[in-house]
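Reading through the structure tokens given below for one structure.
For this depiction, one protein chain was excluded, whereas all remaining protein chains were kept in their positions.
As written, the chain order gives the labels A and B, with residue 1 at the start of each chain.
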Amino acid sequence: MASDFRRKEQLPELTDRIVASYHDLDLIHHLAHCPLPSSKEVFGIVRDLKEVLFPGYRGRQNLHWANVGYYVGDLVDSLHDRMTEQLCRALRHAHDQSTRTDCEKRGTVETTTDFERIGQERAIAFLETLPQLRETLMADARAAYDGDPAAASTDEIVFCYPGFEAITIQRLAHELYRLEIPIVPRMLTEWAHRQTGIDIHPGAQIGRSFFIDHGTGVVIGETCEIADNVKIYQGVTLGAKSFPKGPDGELVRGEKRHPTVEEGVIIYSSASILGGDVVIGSGSVIGAGVTLTRSVPANTVVTIEKPSLRFREAS
Amino acid sequence: MASDFRRKEQLPELTDRIVASYHDLDLIHHLAHCPLPSSKEVFGIVRDLKEVLFPGYRGRQNLHWANVGYYVGDLVDSLHDRMTEQLCRALRHAHDQSTRTDCEKRGTVETTTDFERIGQERAIAFLETLPQLRETLMADARAAYDGDPAAASTDEIVFCYPGFEAITIQRLAHELYRLEIPIVPRMLTEWAHRQTGIDIHPGAQIGRSFFIDHGTGVVIGETCEIADNVKIYQGVTLGAKSFPKGPDGELVRGEKRHPTVEEGVIIYSSASILGGDVVIGSGSVIGAGVTLTRSVPANTVVTIEKPSLRFREAS
Partner (left out) sequence: MASDFRRKEQLPELTDRIVASYHDLDLIHHLAHCPLPSSKEVFGIVRDLKEVLFPGYRGRQNLHWANVGYYVGDLVDSLHDRMTEQLCRALRHAHDQSTRTDCEKRGTVETTTDFERIGQERAIAFLETLPQLRETLMADARAAYDGDPAAASTDEIVFCYPGFEAITIQRLAHELYRLEIPIVPRMLTEWAHRQTGIDIHPGAQIGRSFFIDHGTGVVIGETCEIADNVKIYQGVTLGAKSFPKGPDGELVRGEKRHPTVEEGVIIYSSASILGGDVVIGSGSVIGAGVTLTRSVPANTVVTIEKPSLRFREAS
């Protein structure tokens, strides 16, 4: 009545077949001397960025005016070093891919690009955006408080609102996206997606005082443009209609595929707005469950027609 | 080919600007001598409460009748101390906010309120609800087993059903909500929201034998009232229609804004029921994708009209 350890003798042969599969099936391994950004490091960076943005809520307790400068100064210094390293990894990896240099051979291949210096420059450029980001995020927190009768305080919003978490991470990722950092911005927004169920692409351009309530299931595509004071509920999709293909049969990447949402629009739960040429005019209200593939002028209320329901008695 | 550490010389000046922003942008920091509840502590408490409610599943293995009393007795003792501390923090913080005492100055300001004693009283009152909660949760587990043909055993439900996880956490949070504990109940339900994609406000009143299947995207608002034997599927919203504002232009907080769902109702995936005066009569069935903003009498089946679809051949 026990497992038979002689049966383990077949495992080395299985290992050989698995390793052989790395040769044939090479799109889904990363056997190389140039490491990818580390998920663990990147998520540690996000955690510390939130400490800098919102001190006193989560990590270090008992911060006050007399000690916060030391704490934040130390975090900023450490973030500089760690971001330089991770951005450098991301830049080198993308370069290796685009030049089709076999990533595996790196270390022997000459390159004239100083990835470490570029990584450092962009890390500093990114950290320089933090004071401005705090201003934007305070407007978001206030929009959440003003927009949700269930919110007891802005502390509650910073502490546990998933919509605020998602927009915080997206605004950080968007700065990295504007600095043309590869892969890391998407790692950030997919991390937020896992935590919140809210999937906002790092490329989306989002105005001030943005509020997503509840949020699970929200999708906001790469080329969305959203003006100030927009409010969105759970399950809303701001997506693409269809993807044009180029003459080579490959998808065209980089075109505007997602809608434009003007100032002050409210979009209720599970509405879908699809297409790059769709504009929702300022002040409009899109009702729950509406699917729209064309523009609406300013100040329009769009709802589902009532008679689309059927009522009968239960048998 | 390296980062230039002289460039780090600009970081102290950046730190100064970040710290300066804490003065101007004061809604999103918590620089104060009175700590907020600790997320880490609160989630540790939730983990141990689940050990008490469902012993033998997750944490300590090999529990049996001869040792479970020691284990649970020790947990209850420790939960008392840790909950007293966290509830005390939550109560003091809310008090400081509501009296507009600058939280920062605490320690010098006199207060006549004994938050530690109140925290302890409510921690004990909360722990006293656990035997009754086990009874309610066993009925929920049975409802899940009876309602899902894919469930192989109630163990599977306790072990890994997200709907059972969400209702467990909400029932714990609801007891704290009834004891008028600030912020902590919402921390609990937002933690469950992150795990499960199910967002149930701590204030929602939910009857016995409640089952949410799949669950991602479900939203149940603060002032919902749900009777016994209700079954809900993924993507269902029990939400608000619109938020009345008071004479000061601020949202009115605390009114009934979310629907009432009577005994035995089934609500299929992605249906939305919106409004505080909406009552779904007992025994009714609300079909997938239906959006309702008015009441339906008992034993009504509501579905989407068939002809709202268009069929054509693919080009």
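Here is the rule we go by: a contact is a pair of C-beta atoms (placed from the backbone, for glycine too) under 8 Å apart; a residue touches a chain by one contact, two chains touch by 3 or more.
All values reported here derive from a predicted model rather than from experimental measurement.
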{"item": "Absent-chain contact - pick from B:Pro162, B:Gly221, B:Gly239 or B:Pro259", "value": "B:Pro162"}
{"item": "Residue among A:Thr113, A:Gln132 or A:Asn299 touching the omitted chain", "value": "A:Asn299"}
{"item": "Touching residues (missing chain, whole complex) on chain B", "value": "52-58, 61-65, 68-69, 72-73, 76-77, 80, 84, 88, 114, 116-117, 119-121, 124, 127-128, 130-131, 134-135, 137-138, 141-142, 146-150, 152-156, 158-162, 195-197, 214, 216-217, 233-235, 269-270, 287-289, 304, 307-314"}
{"item": "Contacts of chain A with the absent chain, listed as residue ranges", "value": "1-4, 7-8, 10-12, 14-22, 25, 27-33, 35-36, 38-39, 93-94, 97, 104, 182-183, 186-187, 190-191, 193-194, 197-199, 201, 203, 216-217, 219, 221-222, 235, 237, 239-240, 243, 250-255, 257, 270, 272, 274, 283-285, 289-292, 296, 299-305, 308"}
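Criterion: only the chains that are shown with their structure count from here on.
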{"item": "Intercentroid distance (Cα basis), chain B paired with chain A, Å", "value": "24"}
